[in-house]
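With one protein chain held back, the other chains of the complex are shown just where they sit.
Naming follows writing order (A, B and C), and every chain is counted from residue 1.
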Amino acid sequence: MTLKIGVIGTGAIGQEHIARLNGKLAGSTVTAVNDINPDSARATAERYCPGARVHETGQGVIDDPDVDAVVVTSWGPSHEEFVLASIAAGKPVFCEKPLATTADACRRIVEAEIASGRHLVQVGFMRRYDAGYRLLKGVVTSGRIGEPLMLHSAHRNPTVPAHYVGDMGITDTFIHEIDVLRWLVDDDYVSAQVIQGKRSRHAKEGLDDPYVVVLKTRSGIVMDTEIFVNCQFGYDIQCQIVGEDGTANLPEPISVPLRHQSLAGQEIMMDWKLRFIDSYDVELQEWVQATVKGEVTGPTAWDGYFAAVTSDACVEAKRTGQIVPITTMDKPAFYR
Amino acid sequence: MTLKIGVIGTGAIGQEHIARLNGKLAGSTVTAVNDINPDSARATAERYCPGARVHETGQGVIDDPDVDAVVVTSWGPSHEEFVLASIAAGKPVFCEKPLATTADACRRIVEAEIASGRHLVQVGFMRRYDAGYRLLKGVVTSGRIGEPLMLHSAHRNPTVPAHYVGDMGITDTFIHEIDVLRWLVDDDYVSAQVIQGKRSRHAKEGLDDPYVVVLKTRSGIVMDTEIFVNCQFGYDIQCQIVGEDGTANLPEPISVPLRHQSLAGQEIMMDWKLRFIDSYDVELQEWVQATVKGEVTGPTAWDGYFAAVTSDACVEAKRTGQIVPITTMDKPAFYR
Amino acid sequence: MTLKIGVIGTGAIGQEHIARLNGKLAGSTVTAVNDINPDSARATAERYCPGARVHETGQGVIDDPDVDAVVVTSWGPSHEEFVLASIAAGKPVFCEKPLATTADACRRIVEAEIASGRHLVQVGFMRRYDAGYRLLKGVVTSGRIGEPLMLHSAHRNPTVPAHYVGDMGITDTFIHEIDVLRWLVDDDYVSAQVIQGKRSRHAKEGLDDPYVVVLKTRSGIVMDTEIFVNCQFGYDIQCQIVGEDGTANLPEPISVPLRHQSLAGQEIMMDWKLRFIDSYDVELQEWVQATVKGEVTGPTAWDGYFAAVTSDACVEAKRTGQIVPITTMDKPAFYR
Partner (left out) sequence: MTLKIGVIGTGAIGQEHIARLNGKLAGSTVTAVNDINPDSARATAERYCPGARVHETGQGVIDDPDVDAVVVTSWGPSHEEFVLASIAAGKPVFCEKPLATTADACRRIVEAEIASGRHLVQVGFMRRYDAGYRLLKGVVTSGRIGEPLMLHSAHRNPTVPAHYVGDMGITDTFIHEIDVLRWLVDDDYVSAQVIQGKRSRHAKEGLDDPYVVVLKTRSGIVMDTEIFVNCQFGYDIQCQIVGEDGTANLPEPISVPLRHQSLAGQEIMMDWKLRFIDSYDVELQEWVQATVKGEVTGPTAWDGYFAAVTSDACVEAKRTGQIVPITTMDKPAFYR
């Protein structure tokens, strides 16, 4: 069976997902698209899914009888509307992160999904599909390093574009760690602290960079993450879990060991787009397979809500310098 | 367009390829199968490609009008027949290694393909599709380490099964290096030498293990490969290219860096089947895509012939202890 | 010229230093010893420095006209007395850490040394003499990674003995990082925080283990250190400096890369005594050479005082969970 997919939003990530779902991956085809910019929608359809219908509205995509499932890749502020509409239509929906732009909006989605009685929503946290993170989680789950006690990680970008300002170090960058770190150890956060220090001379005015975010989990795991988005040298994602009996690290992406010009080493990626590119394929392929079976196996609306609450707490922690508690609604039985 | 594929031979590798071509990969479907054991063919079809027709003969698969291209995964001695028949039928054919069991048979395939005037044959040397080997070739091609001068490699298996005897270190094991090493440096071999020494106590009677094979290429590259099929510790494939300006190594497969029980390190695979498993997906996906375009982009019949001649020379070199010249027919313009 | 040395305290470290100074290193000889236990002093002299005079008191060693310089390796509470007496006698003194058991006592030593008008006191922080830390400091000083912004470190012991309790994670373990980290970046601390979480099941009752200590320096460098003294897997000292343009790590001690039993890796030391054993040789050899020239080139009384104040602040931070300011007397011009 081939899953017929409608895509709302044909910007960069939308086009990439359409190309995946309509040719690269097995078992899916894109039958309908929409964008707030109709020219973009038409051009995208022509290039990546010539047979797809171009709708004037996102709702049109959702309502299309030739659409089995929806992919939302429109801009963030529209996510809530399209996800809620998909739930209302009873159609499975894959929503790129963020699930919605506020914790309250995420909560409304959670409540709507529960009310619908069916698992329909998946959020696009793709790191869970990275081969390295999966191997790392496998080691933790195996018990080989014992109970996790601490976690040290780093998220480094060589530079960031001009539009990267304010709290985007939390909301755009650390948001990935927020999701993947609790998934790694299967735990929830209870507090956040941000420790700021010396600014890099490479940080443009108004941007705090670097800093350390400390999260503590319900079971007491202390997680420190360095956020450094002007590190110059590469796109560098590090993660080490310290357990009672040993430590385990996120594997580096494969790269050719070189000896050249008095250096022995390996190249570090400069382009973040390449680091998790394979994860998107795995993510969508598994989503297609699960969706056909009527299941949601990836990050849920609850995960999207939890990330939003945590992100808010981190932003507050960064502003106040205080240890900020992370308080969520009780986890509904629906998501256990 | 979906490529309709007929598969001859439904043993282990045949079943795996059918599963890939009929569900996992994009753009292909398996429409016909055959095996010398009709029960195997039927059971495989039932499990992996329920709609496929089960033929009584390989020729039946080839002749099936619902078959666009053929995959040959039957046992080695039958390869020549089915590849020649596919050429005769004008159908693209992917043949698992070896292309044929003798150099003469390979030569007959080469001549038949040339006579047909069309590029139809691809041989299943999957290492060329491994992400690591591709990155390594990329470094060589980039010129970053200069002209390749030497190559050091190792092919290590933890153990081998009871039926692994005699010259299988060359014909079953080293055959992979024979293909991939000349592809890496885009060169041909002119001589082979085998250097034997101390036997491992783990080598069962009658099996020489380990030894070193030295190949020399037309341009003078010296390539030494350690073949050690009872190394105990893991399935370990190593390759280092030494160029005029630096060295480059085959990347290790990704693995979680651990610190545990007074050791810092990473696991080595014990199971060879896992080492190149992703390569098979890439190999067949690219074959499907190229076949649809009427192209052969992978290892050709010429490569299969060259490997067979080299393998024969290595076997002789192992028996005689001499430096054995590698002499082939002139490379036909057709394959340049 | 051979430096004649008197040693006060012939316990384990005292005996090791005597063996170094009387045979292993160049330019020194041990001429006088004392211990609170006269039998220990006599037995040590007999074994390691047969010609040395055994004194009944530490003061006797200091006053011995055949003693050019003093080494204090007695138990901590006696350090202040012997260091002050050495200053009073105008003799150079090498004092094992801690310089004294309280910050006030350290301050009295600082004031006495200043009053004497001569640089006489060196404290036994041996990590500054470790080849790895020196290479790391060299990289920082070279400017290659730019201005240091953050530092991540870890101090892990496989286990600790029964007498290791209470705040010894700070006073006995972290004290080494306290000295060496500020030396690495040539900066002073202004605050300390301790972040506690989940306890290891291997930590015996009453011992908090592990936790993270966060120090901030005058220039704003944020330094997080994991203290984990029951990590089971090895004695593992890690340090990474994150600069504006790159990162640099403390090198691992050399160790044989192994492939064995499906693991590729290297052994981690289990015995802390071996990790910095070479540093003691370098430390004392350089002290002998500097002392002969009338100089102090190693950690000064000021460094000993600064470490004591910082250690006190960390202990308070651990007890309160608060960010504790680190306040010292102004740095005297004498030590600049």
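Criterion: a contact is a pair of C-beta atoms (placed from the backbone, for glycine too) under 8 Å apart; a residue touches a chain by one contact, two chains touch by 3 or more.
The shown structure was predicted, so the numbers you read here are calculated from the model rather than taken from an experiment.
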Output for the hidden chain's shown neighbours is A, B, C
Sort through C:R47, C:H260 or C:K273 and give me the one touching the missing partner chain. C:H260
Hidden partner chain, touching residue among C:S86, C:T247 or C:S279: C:T247
Across the whole complex, list the residues on chain A that are touched by the chain not included here. 158, 232-234, 236, 252, 258-270
Residue positions on chain B contacting the omitted chain are 146-150, 152, 193, 195-202, 210-212, 214, 216, 219-222, 224, 226, 228, 231-233, 242, 244-247
Which chain C residues touch the hidden chain? 23-27, 131-132, 135-136, 138-139, 144-145, 245-261, 266
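Everything that follows uses one rule, which is that only the chains that are shown with their structure count from here on.
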Hey, how would you classify the chain contact layout here, line, ring, star, complete or other? complete
Central subunit by CA centre of mass proxy: A
On C-alpha atoms alone, could you tell me the rotation angle mapping chain B onto chain C? Nearest 5 degrees is fine. 180
Quick one: compare the interface residues of chain A with those of chain C and tell me same or different, with half as the dividing line. same
Can you compute the centre-to-centre distance for chain A and chain B, using the mean CA position of each chain? Integer Å is fine. 38
Contacts with two or more other chains, residues of chain B listed in rising order: 252, 258-261, 266
